[in-house]
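With one protein chain held back, the other chains of the complex are shown just where they sit.
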Amino acid sequence: MALSAEQGGRLADLLSRHADRLSNRWIEIVAASLRGRLSRAELARQVQELHRALVDAGRQGLGELADEHGGELRAVLAELSTTRARQGFSATETAISVFAIKDALLELMEEEQGETTLRDFVAFSALVDQMGLFTFETFVRARESLIADQAEQLLELSTPVVKLWEGVVAVPLVGTLDSARAQVVMERLLQTLVDTGSPYAIIDITGVPAVDTQVAQHILKTVVAARLMGADCIISGIRPQIAQTIVALGIEFGDIATKASLADALRHVLRQTGVETTSRRARREA
Amino acid sequence: MTTGLDLGTPATQAIRSDEDVVRVRQLVRTTAVAVRLSLVDQTKLVTAASELARNTLIYGGGGSAEVTTVADGRRRGVRIVFADQGPGIPDLDLALTDGYTTGGGLGLGLSGARRLVDDFDIKTAVGEGTAITITKWSR
(Lines give C-alpha, C1' and ligand atoms only; values in the text may rest on other atoms or scores of the structure.)
Protein backbone atom coordinates (compact mmCIF):
# COMPACT_ATOMS: atom_id res chain seq x y z
CA MET A 1 0.00 0.00 0.00
CA ALA A 2 1.60 3.21 -1.19
CA LEU A 3 1.68 6.50 0.67
CA SER A 4 -0.37 9.30 -0.84
CA ALA A 5 1.28 12.70 -1.29
CA GLU A 6 -0.59 14.10 1.73
CA GLN A 7 0.38 11.13 3.86
CA GLY A 8 4.01 11.61 2.86
CA GLY A 9 3.76 15.25 3.85
CA ARG A 10 2.08 14.39 7.16
CA LEU A 11 4.78 11.81 7.91
CA ALA A 12 7.54 14.31 7.22
CA ASP A 13 5.72 16.86 9.34
CA LEU A 14 5.24 14.47 12.23
CA LEU A 15 8.85 13.33 12.07
CA SER A 16 10.32 16.81 12.08
CA ARG A 17 7.91 18.21 14.71
CA HIS A 18 8.90 15.56 17.20
CA ALA A 19 12.40 15.04 15.87
CA ASP A 20 14.21 14.80 19.21
CA ARG A 21 11.64 12.78 21.06
CA LEU A 22 11.29 10.38 18.17
CA SER A 23 14.97 9.79 17.63
CA ASN A 24 15.59 9.37 21.35
CA ARG A 25 12.89 6.72 21.61
CA TRP A 26 14.20 5.13 18.40
CA ILE A 27 17.78 5.05 19.71
CA GLU A 28 16.55 3.63 23.01
CA ILE A 29 14.79 0.68 21.37
CA VAL A 30 17.70 -0.09 19.07
CA ALA A 31 20.29 0.29 21.81
CA ALA A 32 18.39 -2.24 23.92
CA SER A 33 18.48 -4.79 21.12
CA LEU A 34 22.19 -4.28 20.40
CA ARG A 35 23.13 -4.52 24.08
CA GLY A 36 25.95 -2.01 23.98
CA ARG A 37 27.86 -3.44 21.07
CA LEU A 38 27.59 -0.15 19.21
CA SER A 39 28.40 3.18 20.83
CA ARG A 40 25.41 5.45 21.51
CA ALA A 41 27.05 8.26 19.54
CA GLU A 42 27.44 6.10 16.49
CA LEU A 43 23.90 4.82 16.84
CA ALA A 44 22.58 8.38 17.21
CA ARG A 45 24.41 9.41 14.06
CA GLN A 46 22.89 6.52 12.10
CA VAL A 47 19.38 7.14 13.41
CA GLN A 48 19.58 10.86 12.71
CA GLU A 49 20.77 10.19 9.19
CA LEU A 50 17.88 7.82 8.61
CA HIS A 51 15.50 10.30 10.17
CA ARG A 52 16.71 13.09 7.90
CA ALA A 53 16.49 10.90 4.78
CA LEU A 54 12.97 9.83 5.74
CA VAL A 55 11.83 13.44 6.29
CA ASP A 56 13.32 14.51 2.95
CA ALA A 57 11.69 11.60 1.15
CA GLY A 58 8.33 12.34 2.77
CA ARG A 59 8.49 15.99 1.71
CA GLN A 60 9.29 15.01 -1.87
CA GLY A 61 6.15 12.85 -1.92
CA LEU A 62 7.60 9.37 -1.59
CA GLY A 63 4.96 6.70 -2.26
CA GLU A 64 7.02 3.54 -2.21
CA LEU A 65 10.64 2.88 -1.24
CA ALA A 66 11.40 1.88 -4.84
CA ASP A 67 10.26 5.33 -6.12
CA GLU A 68 12.62 7.83 -7.69
CA HIS A 69 12.31 9.96 -4.52
CA GLY A 70 13.53 7.03 -2.44
CA GLY A 71 17.10 7.09 -3.82
CA GLU A 72 18.67 8.94 -0.91
CA LEU A 73 16.74 6.89 1.65
CA ARG A 74 17.81 3.64 -0.03
CA ALA A 75 21.43 4.76 -0.03
CA VAL A 76 21.31 5.49 3.71
CA LEU A 77 19.67 2.12 4.41
CA ALA A 78 22.19 0.29 2.26
CA GLU A 79 25.09 1.93 4.04
CA LEU A 80 23.60 1.10 7.43
CA SER A 81 23.11 -2.59 6.65
CA THR A 82 26.49 -2.95 4.93
CA THR A 83 28.31 -1.54 7.95
CA ARG A 84 26.29 -3.73 10.28
CA ALA A 85 27.05 -6.82 8.20
CA ARG A 86 30.77 -6.04 8.26
CA GLN A 87 30.68 -5.40 12.01
CA GLY A 88 29.21 -8.87 12.53
CA PHE A 89 25.67 -8.00 13.64
CA SER A 90 22.90 -10.45 12.81
CA ALA A 91 20.22 -9.80 10.19
CA THR A 92 17.53 -9.48 12.91
CA GLU A 93 19.55 -6.93 14.89
CA THR A 94 20.03 -4.92 11.73
CA ALA A 95 16.36 -5.08 10.76
CA ILE A 96 15.29 -3.99 14.26
CA SER A 97 17.21 -0.76 13.76
CA VAL A 98 14.71 0.05 11.04
CA PHE A 99 11.56 -1.51 12.49
CA ALA A 100 12.08 0.32 15.79
CA ILE A 101 10.72 3.48 14.21
CA LYS A 102 7.28 1.84 14.13
CA ASP A 103 7.09 1.65 17.91
CA ALA A 104 8.33 5.20 18.26
CA LEU A 105 5.82 6.42 15.68
CA LEU A 106 2.94 4.51 17.26
CA GLU A 107 3.56 6.18 20.61
CA LEU A 108 3.51 9.61 18.99
CA MET A 109 0.43 8.99 16.91
CA GLU A 110 -1.55 7.54 19.80
CA GLU A 111 -1.29 10.95 21.41
CA GLU A 112 -2.49 12.82 18.33
CA GLN A 113 -5.57 10.75 17.53
CA GLY A 114 -7.40 12.17 14.49
CA GLU A 115 -9.60 10.74 11.79
CA THR A 116 -6.68 9.99 9.47
CA THR A 117 -4.40 8.53 12.12
CA LEU A 118 -5.24 4.86 11.67
CA ARG A 119 -5.03 5.03 7.90
CA ASP A 120 -1.75 6.97 8.12
CA PHE A 121 -0.20 4.53 10.52
CA VAL A 122 -1.02 1.58 8.30
CA ALA A 123 0.55 3.37 5.33
CA PHE A 124 3.65 4.44 7.29
CA SER A 125 3.96 0.96 8.64
CA ALA A 126 3.90 -0.47 5.12
CA LEU A 127 6.71 1.88 4.13
CA VAL A 128 8.76 0.85 7.16
CA ASP A 129 8.19 -2.79 6.19
CA GLN A 130 9.59 -2.07 2.75
CA MET A 131 12.57 -0.37 4.36
CA GLY A 132 13.10 -3.39 6.58
CA LEU A 133 13.01 -5.80 3.68
CA PHE A 134 15.39 -3.63 1.70
CA THR A 135 17.77 -3.55 4.66
CA PHE A 136 17.59 -7.30 4.92
CA GLU A 137 18.40 -7.73 1.25
CA THR A 138 21.39 -5.42 1.29
CA PHE A 139 22.54 -7.08 4.50
CA VAL A 140 22.55 -10.47 2.78
CA ARG A 141 24.34 -9.07 -0.25
CA ALA A 142 27.00 -7.47 1.95
CA ARG A 143 27.49 -10.77 3.77
CA GLU A 144 27.81 -12.62 0.47
CA SER A 145 30.52 -10.29 -0.78
CA LEU A 146 32.23 -10.61 2.59
CA ILE A 147 32.26 -14.39 2.19
CA ALA A 148 33.54 -14.11 -1.37
CA ASP A 149 36.36 -11.84 -0.17
CA GLN A 150 37.29 -14.26 2.57
CA ALA A 151 37.25 -17.19 0.16
CA GLU A 152 39.64 -15.29 -2.05
CA GLN A 153 41.95 -14.53 0.87
CA LEU A 154 41.83 -18.17 1.85
CA LEU A 155 42.78 -19.08 -1.69
CA GLU A 156 45.81 -16.82 -1.44
CA LEU A 157 46.81 -18.34 1.87
CA SER A 158 46.28 -21.94 0.90
CA THR A 159 48.55 -22.01 -2.12
CA PRO A 160 52.17 -21.59 -1.11
CA VAL A 161 54.92 -22.26 -3.62
CA VAL A 162 58.15 -23.12 -1.81
CA LYS A 163 61.74 -23.40 -2.95
CA LEU A 164 63.05 -26.87 -2.11
CA TRP A 165 66.51 -26.76 -3.60
CA GLU A 166 68.52 -24.62 -5.96
CA GLY A 167 66.42 -24.73 -9.10
CA VAL A 168 63.61 -26.82 -7.60
CA VAL A 169 60.29 -25.42 -6.40
CA ALA A 170 57.35 -27.33 -4.92
CA VAL A 171 53.63 -26.77 -4.34
CA PRO A 172 52.28 -28.90 -1.51
CA LEU A 173 48.54 -29.02 -2.23
CA VAL A 174 46.34 -29.53 0.81
CA GLY A 175 42.56 -29.91 0.87
CA THR A 176 39.90 -30.12 -1.77
CA LEU A 177 40.95 -28.80 -5.12
CA ASP A 178 38.16 -27.20 -7.09
CA SER A 179 38.63 -25.86 -10.55
CA ALA A 180 39.08 -22.24 -9.44
CA ARG A 181 41.70 -23.09 -6.83
CA ALA A 182 43.55 -25.44 -9.17
CA GLN A 183 43.77 -22.62 -11.68
CA VAL A 184 45.14 -20.15 -9.14
CA VAL A 185 47.71 -22.64 -7.86
CA MET A 186 48.92 -23.48 -11.33
CA GLU A 187 49.23 -19.86 -12.44
CA ARG A 188 51.21 -19.10 -9.33
CA LEU A 189 53.46 -22.11 -9.80
CA LEU A 190 54.32 -21.09 -13.36
CA GLN A 191 55.01 -17.52 -12.27
CA THR A 192 57.33 -18.78 -9.52
CA LEU A 193 59.27 -20.80 -12.10
CA VAL A 194 59.92 -17.57 -13.99
CA ASP A 195 60.68 -15.48 -10.90
CA THR A 196 63.14 -17.96 -9.43
CA GLY A 197 64.48 -19.30 -12.72
CA SER A 198 63.84 -22.85 -11.51
CA PRO A 199 63.73 -25.52 -14.22
CA TYR A 200 62.09 -28.12 -11.93
CA ALA A 201 58.72 -28.08 -10.17
CA ILE A 202 57.20 -30.71 -7.92
CA ILE A 203 53.43 -30.80 -7.48
CA ASP A 204 52.73 -32.73 -4.29
CA ILE A 205 49.14 -33.90 -3.91
CA THR A 206 49.54 -35.97 -0.72
CA GLY A 207 47.04 -33.71 1.06
CA VAL A 208 44.41 -33.86 -1.66
CA PRO A 209 41.59 -36.26 -0.77
CA ALA A 210 40.10 -36.59 -4.26
CA VAL A 211 40.76 -35.61 -7.82
CA ASP A 212 38.08 -35.21 -10.47
CA THR A 213 38.53 -35.00 -14.23
CA GLN A 214 38.63 -31.21 -14.29
CA VAL A 215 41.28 -30.93 -11.62
CA ALA A 216 43.37 -33.66 -13.25
CA GLN A 217 43.09 -31.76 -16.53
CA HIS A 218 44.29 -28.58 -14.81
CA ILE A 219 47.34 -30.39 -13.44
CA LEU A 220 48.08 -31.93 -16.83
CA LYS A 221 47.75 -28.58 -18.61
CA THR A 222 50.10 -27.02 -16.08
CA VAL A 223 52.70 -29.68 -16.73
CA VAL A 224 52.44 -29.08 -20.49
CA ALA A 225 52.55 -25.29 -19.99
CA ALA A 226 55.63 -25.62 -17.78
CA ARG A 227 57.30 -27.66 -20.51
CA LEU A 228 56.54 -24.95 -23.06
CA MET A 229 58.30 -22.54 -20.74
CA GLY A 230 61.30 -24.83 -20.41
CA ALA A 231 60.67 -26.43 -17.02
CA ASP A 232 59.88 -29.97 -15.91
CA CYS A 233 57.10 -30.98 -13.51
CA ILE A 234 56.99 -34.06 -11.31
CA ILE A 235 53.79 -35.10 -9.55
CA SER A 236 54.26 -36.72 -6.16
CA GLY A 237 52.10 -38.16 -3.40
CA ILE A 238 49.39 -39.77 -5.51
CA ARG A 239 47.21 -41.82 -3.15
CA PRO A 240 45.96 -45.27 -4.15
CA GLN A 241 42.35 -44.04 -4.47
CA ILE A 242 43.43 -41.15 -6.67
CA ALA A 243 45.51 -43.46 -8.84
CA GLN A 244 42.41 -45.63 -9.27
CA THR A 245 40.28 -42.61 -10.14
CA ILE A 246 42.82 -41.40 -12.66
CA VAL A 247 42.85 -44.75 -14.42
CA ALA A 248 39.05 -45.16 -14.17
CA LEU A 249 38.51 -41.71 -15.67
CA GLY A 250 40.82 -42.62 -18.50
CA ILE A 251 43.11 -39.66 -17.90
CA GLU A 252 46.44 -40.10 -19.67
CA PHE A 253 49.40 -38.94 -17.63
CA GLY A 254 51.60 -39.94 -20.55
CA ASP A 255 55.29 -39.38 -19.98
CA ILE A 256 54.83 -37.17 -16.93
CA ALA A 257 57.01 -38.29 -14.05
CA THR A 258 55.06 -39.41 -10.99
CA LYS A 259 56.65 -40.33 -7.65
CA ALA A 260 55.24 -41.82 -4.46
CA SER A 261 56.46 -39.12 -2.09
CA LEU A 262 57.87 -35.61 -2.13
CA ALA A 263 61.22 -37.05 -1.00
CA ASP A 264 61.29 -39.48 -3.93
CA ALA A 265 60.47 -36.64 -6.30
CA LEU A 266 63.29 -34.48 -4.98
CA ARG A 267 65.70 -37.40 -5.18
CA HIS A 268 64.56 -37.99 -8.76
CA VAL A 269 65.26 -34.37 -9.70
CA LEU A 270 68.64 -34.30 -7.99
CA ARG A 271 69.64 -37.57 -9.59
CA GLN A 272 68.52 -36.30 -12.97
CA THR A 273 70.77 -33.28 -12.77
CA GLY A 274 73.54 -35.39 -11.25
CA VAL A 275 73.21 -38.47 -13.45
CA GLU A 276 73.39 -36.40 -16.59
CA THR A 277 76.81 -35.20 -15.55
CA THR A 278 78.14 -38.60 -14.64
CA SER A 279 76.78 -40.30 -17.72
CA ARG A 280 78.25 -37.63 -19.91
CA ARG A 281 81.60 -38.01 -18.22
CA ALA A 282 81.43 -41.73 -18.72
CA ARG A 283 80.63 -41.32 -22.36
CA ARG A 284 83.41 -38.88 -22.95
CA GLU A 285 85.93 -41.02 -21.15
CA ALA A 286 84.91 -44.06 -23.13
CA MET B 1 24.42 -17.86 -27.05
CA THR B 2 25.13 -14.16 -26.73
CA THR B 3 23.71 -12.68 -23.56
CA GLY B 4 24.37 -9.51 -21.66
CA LEU B 5 23.95 -5.82 -21.95
CA ASP B 6 26.00 -3.53 -24.12
CA LEU B 7 27.91 -0.83 -22.29
CA GLY B 8 29.30 2.16 -24.11
CA THR B 9 29.86 2.59 -27.80
CA PRO B 10 31.66 -0.15 -29.70
CA ALA B 11 35.05 0.59 -31.20
CA THR B 12 35.49 -0.63 -34.75
CA GLN B 13 38.76 -1.52 -36.44
CA ALA B 14 38.88 -2.26 -40.15
CA ILE B 15 40.87 -5.35 -41.13
CA ARG B 16 42.48 -4.68 -44.49
CA SER B 17 46.14 -5.50 -43.90
CA ASP B 18 48.65 -7.24 -41.70
CA GLU B 19 49.14 -4.13 -39.60
CA ASP B 20 45.39 -4.00 -38.96
CA VAL B 21 45.59 -7.42 -37.31
CA VAL B 22 48.17 -5.94 -34.92
CA ARG B 23 45.83 -2.97 -34.31
CA VAL B 24 42.93 -5.30 -33.50
CA ARG B 25 45.14 -7.06 -30.93
CA GLN B 26 46.04 -3.74 -29.32
CA LEU B 27 42.42 -2.54 -29.25
CA VAL B 28 41.27 -5.81 -27.67
CA ARG B 29 44.08 -5.70 -25.12
CA THR B 30 43.18 -2.15 -24.03
CA THR B 31 39.50 -3.08 -23.66
CA ALA B 32 40.31 -6.29 -21.76
CA VAL B 33 42.48 -4.34 -19.32
CA ALA B 34 39.69 -1.77 -18.87
CA VAL B 35 37.14 -4.40 -17.77
CA ARG B 36 39.76 -6.01 -15.54
CA LEU B 37 40.03 -9.44 -17.07
CA SER B 38 42.74 -11.49 -15.36
CA LEU B 39 46.11 -11.61 -17.11
CA VAL B 40 45.52 -15.15 -18.34
CA ASP B 41 42.04 -14.25 -19.62
CA GLN B 42 43.41 -11.16 -21.37
CA THR B 43 46.03 -13.29 -23.07
CA LYS B 44 43.45 -15.89 -24.13
CA LEU B 45 41.12 -13.24 -25.55
CA VAL B 46 43.83 -11.35 -27.43
CA THR B 47 45.15 -14.62 -28.87
CA ALA B 48 41.65 -15.63 -30.02
CA ALA B 49 41.16 -12.16 -31.53
CA SER B 50 44.47 -12.46 -33.36
CA GLU B 51 43.46 -15.82 -34.87
CA LEU B 52 40.03 -14.58 -35.96
CA ALA B 53 41.32 -11.25 -37.31
CA ARG B 54 43.83 -13.15 -39.44
CA ASN B 55 41.04 -15.46 -40.67
CA THR B 56 38.94 -12.42 -41.58
CA LEU B 57 41.87 -11.06 -43.58
CA ILE B 58 42.98 -14.26 -45.31
CA TYR B 59 39.72 -16.18 -45.85
CA GLY B 60 37.19 -13.34 -45.74
CA GLY B 61 39.24 -11.00 -47.91
CA GLY B 62 39.17 -8.33 -45.23
CA GLY B 63 36.41 -6.98 -43.01
CA SER B 64 36.14 -5.43 -39.59
CA ALA B 65 36.29 -6.12 -35.87
CA GLU B 66 33.84 -4.44 -33.51
CA VAL B 67 34.88 -4.41 -29.86
CA THR B 68 32.29 -3.74 -27.12
CA THR B 69 32.27 -3.82 -23.34
CA VAL B 70 29.36 -5.88 -22.01
CA ALA B 71 27.83 -6.58 -18.60
CA ASP B 72 25.71 -9.40 -17.24
CA GLY B 73 24.76 -8.97 -13.60
CA ARG B 74 28.00 -8.61 -11.68
CA ARG B 75 30.17 -9.92 -14.50
CA ARG B 76 31.74 -7.71 -17.10
CA GLY B 77 33.21 -8.81 -20.36
CA VAL B 78 34.49 -7.98 -23.80
CA ARG B 79 32.56 -8.88 -26.94
CA ILE B 80 34.11 -8.82 -30.40
CA VAL B 81 32.31 -9.27 -33.70
CA PHE B 82 34.44 -10.18 -36.72
CA ALA B 83 32.56 -9.61 -39.95
CA ASP B 84 33.49 -10.04 -43.59
CA GLN B 85 31.71 -10.19 -46.94
CA GLY B 86 33.87 -13.04 -48.14
CA PRO B 87 32.96 -16.43 -49.61
CA GLY B 88 31.55 -17.83 -46.36
CA ILE B 89 32.25 -21.26 -44.90
CA PRO B 90 30.59 -24.18 -46.78
CA ASP B 91 31.13 -26.86 -44.12
CA LEU B 92 31.12 -25.33 -40.66
CA ASP B 93 31.62 -28.57 -38.72
CA LEU B 94 34.68 -29.37 -40.76
CA ALA B 95 36.06 -25.84 -40.37
CA LEU B 96 35.71 -26.16 -36.59
CA THR B 97 37.72 -29.39 -36.52
CA ASP B 98 41.24 -29.25 -35.07
CA GLY B 99 43.86 -29.42 -37.76
CA TYR B 100 41.57 -28.72 -40.71
CA THR B 101 42.83 -25.93 -42.95
CA THR B 102 42.41 -24.65 -46.47
CA GLY B 103 44.88 -21.82 -46.08
CA GLY B 104 48.07 -23.68 -45.26
CA GLY B 105 47.95 -22.77 -41.56
CA LEU B 106 47.91 -25.12 -38.59
CA GLY B 107 44.14 -25.41 -38.69
CA LEU B 108 43.82 -24.19 -35.12
CA GLY B 109 42.40 -20.73 -35.83
CA LEU B 110 38.65 -21.34 -35.48
CA SER B 111 38.69 -24.38 -33.21
CA GLY B 112 41.44 -22.95 -31.01
CA ALA B 113 39.80 -19.54 -30.73
CA ARG B 114 36.56 -21.23 -29.66
CA ARG B 115 38.37 -22.93 -26.75
CA LEU B 116 39.92 -19.66 -25.60
CA VAL B 117 36.66 -17.72 -25.09
CA ASP B 118 33.46 -18.19 -23.07
CA ASP B 119 30.88 -17.57 -25.80
CA PHE B 120 31.43 -18.34 -29.46
CA ASP B 121 28.82 -17.77 -32.14
CA ILE B 122 29.29 -18.09 -35.87
CA LYS B 123 26.96 -17.12 -38.70
CA THR B 124 28.01 -17.84 -42.23
CA ALA B 125 26.39 -18.02 -45.66
CA VAL B 126 28.16 -19.17 -48.79
CA GLY B 127 28.77 -16.21 -51.08
CA GLU B 128 27.60 -13.68 -48.49
CA GLY B 129 30.18 -13.67 -45.75
CA THR B 130 30.86 -14.69 -42.17
CA ALA B 131 30.24 -13.07 -38.80
CA ILE B 132 31.85 -14.50 -35.69
CA THR B 133 30.94 -13.20 -32.24
CA ILE B 134 33.11 -14.03 -29.24
CA THR B 135 32.77 -12.98 -25.60
CA LYS B 136 35.12 -13.35 -22.66
CA TRP B 137 33.73 -12.73 -19.17
CA SER B 138 35.55 -11.66 -16.04
CA ARG B 139 35.69 -14.37 -13.39
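Quick notes on this one:
By written order: A and B. Residues from 1 in each chain.
Here is the rule we go by: a residue touches a chain if its C-beta (ideal position, glycine included) is under 8 Å from a C-beta of that chain, and two chains touch if they have at least 3 such contacts.
Keep this in mind: contacts and distances are computed from a predicted model.
You can't see one chain of this complex, but its UniProt record names it "RsbT antagonist protein RsbS", from the set "RsbT antagonist protein RsbS", "Methionine biosynthesis protein MetW", "ABC transporter permease" or "5'-nucleotidase".
Among the displayed chains, contact with the absent chain in the complete complex occurs for A, B. The chain omitted from view is touched by exactly one of B:Asp72, B:Asp98 or B:Glu128, namely B:Asp98. Of the listed positions A:Ala32, A:Val224 or A:Leu249, the one in contact with the omitted chain in the full complex is A:Val224. Think of the hidden chain as still there; on chain A it touches residues 186-187, 190-191, 193-194, 197-199, 221, 224-231, 276-277, 280-281, 284. For chain B, the list of residues touching the undisplayed chain reads 18-19, 21-22, 25-26, 29, 39-40, 42-44, 46-47, 50-51, 54, 98, 105-106, 108-109, 111-113, 115-116.
Rule of thumb we're sticking to: only the chains that are shown with their structure count from here on.
Separation between the centroids of chain A and chain B, computed from CA atoms only, is 33 Å.
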